[in-house]
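Subset of chains shown; positions unchanged.
Labels run A, B and C following the written order; every chain starts at residue 1.
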Amino acid sequence: MADENRLLGVAVLGVGRMGRRHALNTAFFTPRARLVAVCDPIEACLQWAEENLPASVRRQTDFQQIFDDPQVQAVVIATETSSHARLAVEALRAGKHVLLEKPISINPRDSEPVLAAAKENEVEGLKLKCMVGLSRRFDESYKEVKRQIDAGLLGTPYLIKSATNDMYDPSGFFVKFSEASGGLIVDCGIHDIDMARWLFGLTTAVTTSDCDDAPRVKRVFSTGLSVRHPELAKTNDADNAICVVEFTGGKVLDFHLSRTGLHGHDCLTEVFGSERKVIVNGNPTINRVEIRDQHGVRTESTPTYYERFREAFVTEVNEFVACCLDDTVVPVSLDDAVQAGKIADALTHAFRTGKQVLFGDDGEAIYE
Amino acid sequence: MADENRLLGVAVLGVGRMGRRHALNTAFFTPRARLVAVCDPIEACLQWAEENLPASVRRQTDFQQIFDDPQVQAVVIATETSSHARLAVEALRAGKHVLLEKPISINPRDSEPVLAAAKENEVEGLKLKCMVGLSRRFDESYKEVKRQIDAGLLGTPYLIKSATNDMYDPSGFFVKFSEASGGLIVDCGIHDIDMARWLFGLTTAVTTSDCDDAPRVKRVFSTGLSVRHPELAKTNDADNAICVVEFTGGKVLDFHLSRTGLHGHDCLTEVFGSERKVIVNGNPTINRVEIRDQHGVRTESTPTYYERFREAFVTEVNEFVACCLDDTVVPVSLDDAVQAGKIADALTHAFRTGKQVLFGDDGEAIYE
Amino acid sequence: MADENRLLGVAVLGVGRMGRRHALNTAFFTPRARLVAVCDPIEACLQWAEENLPASVRRQTDFQQIFDDPQVQAVVIATETSSHARLAVEALRAGKHVLLEKPISINPRDSEPVLAAAKENEVEGLKLKCMVGLSRRFDESYKEVKRQIDAGLLGTPYLIKSATNDMYDPSGFFVKFSEASGGLIVDCGIHDIDMARWLFGLTTAVTTSDCDDAPRVKRVFSTGLSVRHPELAKTNDADNAICVVEFTGGKVLDFHLSRTGLHGHDCLTEVFGSERKVIVNGNPTINRVEIRDQHGVRTESTPTYYERFREAFVTEVNEFVACCLDDTVVPVSLDDAVQAGKIADALTHAFRTGKQVLFGDDGEAIYE
């Protein structure tokens, strides 16, 4: 039974895009949380909050006020990527649990202070929770695949093919966004990489230093295409990328990122096991309606990742809140996000140099 | 923006099966409502409530206490069918809004007092809301079909084929349940009938007395089969039924009810329009996972109606609460439920007598 | 091994529509047959034959010449429906095997002389083969369903739902064709009826006079709609029909015929067994290509029955030829076609009178 006397006080930092979803989900669909405040320096964002959130939710512009607020026990950080790491460190030092939007940082090195802060700080004698919002882990379909793997139904999973294909945005938003986002692979690919490490069962093993034969990355390969935006070459970016990550132990991830989809957001995963293959989202339907008319037999697709993962975002914040209240281990560790970030970084390097990148026995990429 | 100062106080009557869903949805997923109390004469049901609902929710055994409670502004009636009509009348007389589980009554005549009570009673000068829980209306996919019809995309809808096929329950629950439920057609078919009237645009028109050529039922045909439970013949029931409802104006509903499905709950609807055909739930997948193994290329199905309509039940109670708070028209009127009940009754008669049943110009079945 | 020394000499009577397919299939894709001649009184049809068939195929206008030709051992009759029965009788009397397009006749009585001729005539001491072209029996997918039923995989089949939906032909051909064709149910429905009798295992049993409890038709119900062609009412026809056939022994066929489809020829069958349900042609794809673009995720459909059953027509003539050469039983008996015709006739009566039609213990419809 839910203990009503103990609701987690939550503040959302940044209510521009994903932050709005988090604020709504926390306010209305997270029974064990209370949305105390939102914080955003931009007026229009606070205006949105006034129109869409309960009147009791404080609207603030100064992050420090949030960190000083004793009613706030946890923060959701959904600001722009460049401020993720700094705000996470400050929040942890202020004794707040943190749910941090991905990626932690564009450059893997910049994630290290967050790891350190998470280790050093605690609240009331308890370790603070710090979870990264790798939302795919909270999706019912991916969870079902993980359950099947853990139950041995796939035998040994050996190959994951994945595609994260966004519908083309004619406004060219992602082109302008390119540099600040770290590029296509860092911005999008981290989801595919983390998902693969999780389904391959590497999310714990690789961090165990005393286990020498735990699977680790062996090499990565990448190539990119600029189908609609040749100008992305200026920022060393692309609107499509093919990436291959080879792990020791006979496991491979082959994924395709794209900003030039036509029918909607299409996020497909195939997991090949020795005993069973499973596919997630073979058809990215938005609902259970099929149309038959002069265009054939057809379904309509989720336009963006948000419709696809709407329920996963609700589950994510609910699971995070439960971890904070019940002092349990967060399902997505900081280390998982850091490792995925390193692989994304190496893939970006491979794409930019046209050479494959090898990894050493220490799990670090060898940049020549 | 949601007005926090005005939450609707709700009580759920009957927390045996659907009532539990309603109680959970009201307590945790209906931001504008507050679950004040649940009421059930059965100890085990209240025990469930203690373990699953917030501590602040009162647990009671006497319906009258609910009706007398000033904190309760609305009730959800989810008791056994035979008490639906009586409790609805009492609640309305006590000035409570009512969300009533279907069917209102087994015999259409027994629904009339509810209609009368809904007309006669009001609270604080406002008409009380009385909505019947025909959940299919709140499902995103059916709503999308309705939107497409209203936008003219189907042209003229002329034929609806529907199937409500439950997975076989080896415990034989529905056999014992047969008599009290009014039989297969009354218990299940009311959903298909109401959905068809709604999609055909008949839910308002037929009640407009000054519109002589509004479509109305012309005749119904039905036949039943007892595939696994020949003993259903004793209660004049069946575990499968084929029903045809012919409306004036060239519209036909052909539906199939079954208790003997094998792969899950399979609730399929095809709407044929002159310009487009749409299908709802062609494959009753439980999630977005497809499996490929020695059994072929396959998906797993929703086991029961609950997994299929889980979100619809949440939407239903939220829309009902909004109607009560904002004094808007409920999307499923009592009259709709009464009309659907009359058609189900005529189909049951047709099945039992082996004869088709004609309807008169007054919209009433002609029983010879 | 195919015996080359014994090719069956075949003539095709009528090369207007289906006859052309039969002629091509016989000439090019039936290794054990030799197309000797085609016969059609219409010049344009013979012109087509000259342009499309091997030069050795004789082109004639007088059916009697075919019957007199000793090189012709079998005829395929694909003339207009009204001449089917007469030509079949003449061919049988001339000692030719017959592959006869459906239906045998519009009025079931007119089929009787064919039955008689098939019984009375033989060639060289062997009974002549007379098969009706109910092509669905020769389709690989329907054959697979039959195999699964015969292997017990469906348990007891109890319900067949079927749809034969033609794509709308704006030329209105079927309207002009209506009277000569016997109407929608006789023209199209015979396929669904025969298929159901075959899959239910009734195609042999019902003709066994000494088996009193063999399943037989109990009653039929039908209703029609004229969605695009109200003028069909003049010929007592419709462009859509819903038909229900109830057999003794707890078996029901519910089928839908339509001339107003939008995406292509859509011929769907669902067979419900106590242990398994199978669906044939849930998506009437023309090939294995799926398109994803601004219209969604989609497939293109077979435009007409011909693309859907192209291979079945080849199999049909090959199986017929093998029966003639090897003196084996034809897979579709004359009696099957006659029984299907009687049911189609009763359904047409039911549609036209608005009353269900009962059948007597003798298997004959009771027309009041």
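Throughout what follows, a contact is a pair of C-beta atoms (placed from the backbone, for glycine too) under 8 Å apart; a residue touches a chain by one contact, two chains touch by 3 or more.
Everything numeric here is computed off the predicted structure, so don't read it as measured data.
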item: Copy number across the full structure, from 3 displayed chains; value: 4
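Here is the rule we go by: only the chains that are shown with their structure count from here on.
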item: Furthest chain, CA centroid comparison against subunit C; value: A
item: Type of subunit B:subunit C copy interface by residue overlap (half), same or different; value: same
item: Magnitude of the superposing rotation for subunit A and subunit C (Cα, nearest 5°); value: 180
item: Distance from subunit B to subunit A - Cα centre to Cα centre, in angstrom; value: 39
item: Centre-to-centre distance between subunit C and subunit A (centres being mean Cα positions), rounded to whole Å; value: 58
item: Separation of subunit B from subunit C, taking each centre as the mean of its C-alpha atoms, in whole Å; value: 42
item: For subunit C, residues contacting two or more additional chains; value: 262-263
item: Contact footprint of subunit B on subunit C as seen in their complex; value: 156, 158-159, 161, 219, 221, 223, 225-228, 240, 242, 244, 246, 250-252, 254, 256, 258, 260-263, 272, 274-277, 282, 354-356
item: Sites on subunit A touched by subunit C in the complex; value: 262-264, 266, 283-285, 291-301
item: Footprint of subunit B on subunit A - complex, ascending; value: 1-4, 27-29, 31, 50-56, 140-141, 144-145, 275-282, 287-293
